[in-house]
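As you look at this complex, bear in mind that one protein chain is not there, while each of the others sits in place.
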Amino acid sequence: MRLDNLKSSKYSNMRSSVVNSFFALVFSLVLGAVFIWVTGYSPFETYKAIFGLSFSTIKGFALTLSQATPLMFTGIAFALAYKVKMINTGAEGQLYAGAMAAALVGAYVTNLPGIVHIPLALLVAFIAGGIIAGLVAIARVYTGASEIILTLMLNNVIILFTSYLANGPLKPEGSGVGQTERIADSARLMRLVPQTQLTIALLIVIAVAIIIQFMLDRTVFGYELKVTGNNRRAAEVAGINVSKISILTFALSGAIAGMGGAAMVLGVNYRFIEGFSSGYGFAGISIAALAAYSPFGVIPAAFLIGILRAGTITLSRTTSIPIEFVDVIQVLVIIFVAAPTMIRQILNIFKRITGKKKKNEIAGGEVQ
Amino acid sequence: MIDFDTGLVISILASTLRRTVPLLLAATGGAFSMRSGVIDLGLEGMMLAGSFFSVMGAWMTGSPWMGLLFGVVFGIVFSMLHAVMHINYKVNGSISGMAVNLLAAAMTPLLLTIVYGLSGKSEIVTSFSNFDPDWLMGIPFLGPILGSQNVIFFIAMALVIISWIFMFKTTLGLRMRMVGENPHAASAVGLNVKAYKYFGVAMSGALAGLGGAYLSLGQMGMFVKDMTAGRGYIAVVINAFGRYNPFGALAGSAFFGFFDALQTIFQSVFPSQLVMMTPYVVTILVIVFGLKGGRSPAGTGKHVEE
Partner (left out) sequence: MVEIVRMEKITKIYPGTVALDKVDFFLNEGEILSLLGENGAGKSTLMKILYGLTDPTSGDVYYHGEKINFRRPVDAIEKGICMVHQHFMLVPAFTVTENIIAGSEPGKNGFVDMRRARKEVRDLISQFKFNIDPDTKVENLSVGEQQRVEILKVLYRKADVIILDEPTAVLTPQEVDDLFVILRRLRAEGKSITIITHKLKETIALADRVMILRDGKLIRDDVDPSKVSTNQLSEMMVGREVDLQERRPAKNIGDVSLHVEGLTVEEDGKKKVNNVSLDVKAGEILGIAGVEGNGQTQLIEALTGLRRVDSMELLLNGEKITGASDGFLRAGIAHVPEDRLSMGLVKEMSIKENMILGYHREDDCCDRRGVLKRKEINDKGNRLKDQFLVKAPNVDAKIDELSGGNQQKVVIARAFSHNPKAIIIAHPTRGVDIGAMEYIHQQMIELRDKGAAILLISADLDEVKTLSDRLLIMFEGEIVSETMPGELTDIEMGLLMTGGHSMIEGE
């Protein structure tokens, strides 16, 4: 029996994390509903408005996917760094850096065909995010500085600096808000559904997820990465250069977040706009947690969170329910996923309640 | 360019002290948490909760003192999320700390909308006035500097001393440090490891909440969305910089407070965004170059099986 159990241990692990994530999301939504109800709104109306949008029209569905796209980038970024037990809370800053880099290439490098221009802009964003995260990782590896605080501080620095650029030297003449020049048409991403913001960025991020997942599962680099993440000392003993692996992984994580910024500029805003990210970086943490830190799992997880975020658009149009609920639900997801024992305990309480009922029924039946 | 007269020096030093207080309170709170072996990454969220709820408390009761109490209590409430996740459910302390920060960052705007129907900031409430009796103002140089501080400043200074005495002179302080250094050893001599950790985290919540209250209630008399602006993280760095000692935290906070105060002078010369970057840049430089040889308590993040 023990033999059979162990044979399927790989799959049962996967299944248990799916179950865990499912209940984490359900509990978060339920707790969210309680909040909504306590503050005097109707949870039913709220969730109807949110879920109704995504599943009623193709446009709504496309909107959900386009909302989810940048989250997929930041989610993969967080999940990947977490594989070497590093925490990339800097996706927000890397996103801005990538966006600014892509906006510059998009606006000032012209006369290129789209097939060159788009990859070039993405590559520059990739490099921008990668360099920033790479520097953090170097500081982490060689001085022991906390990457969490470094990235959080850098977020502020990058957001302020790009805001300075967008309000100062790079501001187009006559513009009232902080933004850069519009990018050339050749740098725009193709739309998948007309009149929506859903572009080939979605396909790009799915490809990124597949590549990263393959890298982790099937390559020597991925193997060394997992060994490093689980036991740094054993990795060193095995001749693995843990510093190199950590720095490369973290840089790659930042690079992917940077591409997310580029996707926003090339596919949605067509320029860098000050304050364009509505917390994509931190939402990435929720998504990675929901995906149990599997890069490919990020795709469906981001879709689920995307439903909530896209739903807030209808919510604010049709009701007076404050849309900040969604941010709270996102955080609740992190909390529940992080503590699987908590979920098990809650489920046990439910089981005990329902179990007792059943027992009572049986007992009652016997008496009768 | 900039004229260095006494008046300016006084105003910079007075402003330094004002900017020191919230950092100092949060960092001292962090020292309790770290000394009990729990990472203090949740200070930002506890501070933010303190700054929101203190204003709400003052708004509801009309008393700034009640507001202060609200700030402290809700600082503790938010710290308990960190405590339960990390101590009971053994979640990595960085993750549970970040969860507190993210939750506070998500909850406070939501509550702003629900309570005040405003987005971005609260209504203005009665605040604390400066403690500036004539005898104090009469002291040359020092008088006007201390005279432009309110009562929380003096409370903060007292708390630094009390915290130091607690940690290094009392039985409970010794035991708390033992838990932080080696929870197994502490458990072996019969100490309730979890209780000490809870205590350390609760203290960090209380002090960070007070620090947050100083920012909102103590300075502006209102709450503004994301008003801590990373001060909780800076306090984490200050705490490490000050070797988890309240007096070290005082020195570190004064250092950061000074840089923070300089902003006001440069604001007129450089673009505001670049000036606002300074505290973060200084923090980065300190983390990368200033923490060498420091050692956090050996038992940080370790659990004891019961």
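The chains carry the letters A and B, assigned in the order they are written, with residues numbered from 1 in each.
One rule holds in what follows: a contact is a pair of C-beta atoms (placed from the backbone, for glycine too) under 8 Å apart; a residue touches a chain by one contact, two chains touch by 3 or more.
All values derive from a computational prediction rather than experimental measurement.
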{"item": "In the full complex, displayed partners of the excluded chain", "value": "A, B"}
{"item": "Sole residue of B:L136, B:M157, B:L191 or B:A229 that reaches the chain not shown, by the stated touch rule", "value": "B:L191"}
{"item": "Option touching the unshown chain, where B:S163, B:N182, B:T228 or B:S253 are the choices", "value": "B:N182"}
{"item": "Missing-partner contacts on chain B, residue numbers", "value": "169-172, 174-175, 177-178, 181-182, 184-191, 297-298"}
{"item": "Residue ranges of chain A at the interface with the undisplayed chain", "value": "2-3, 6-7, 9-10, 218-221, 223-224, 226-227, 230-231, 233-234, 236-241"}
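Just so we're on the same page, only the chains that are shown with their structure count from here on.
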{"item": "Centroid spacing, where centroids are CA-atom means, of chain A and chain B in whole angstrom", "value": "30"}
{"item": "Residues of chain B defined as touching chain A within the complex", "value": "41, 81, 85, 89-92, 94-96, 98-99, 102-103, 105-107, 109-110, 113-114, 229-230, 233, 236-237, 271, 273-274, 276-277, 280-281, 283-284, 287-289, 291-292"}
{"item": "Chain A residues within the chain B interface of the complex", "value": "39, 87, 89, 139, 143-146, 148-150, 152-154, 156-157, 160-161, 163-164, 167-168, 282, 285, 322, 324-325, 327-328, 330-332, 334-335, 338-339, 341-342"}
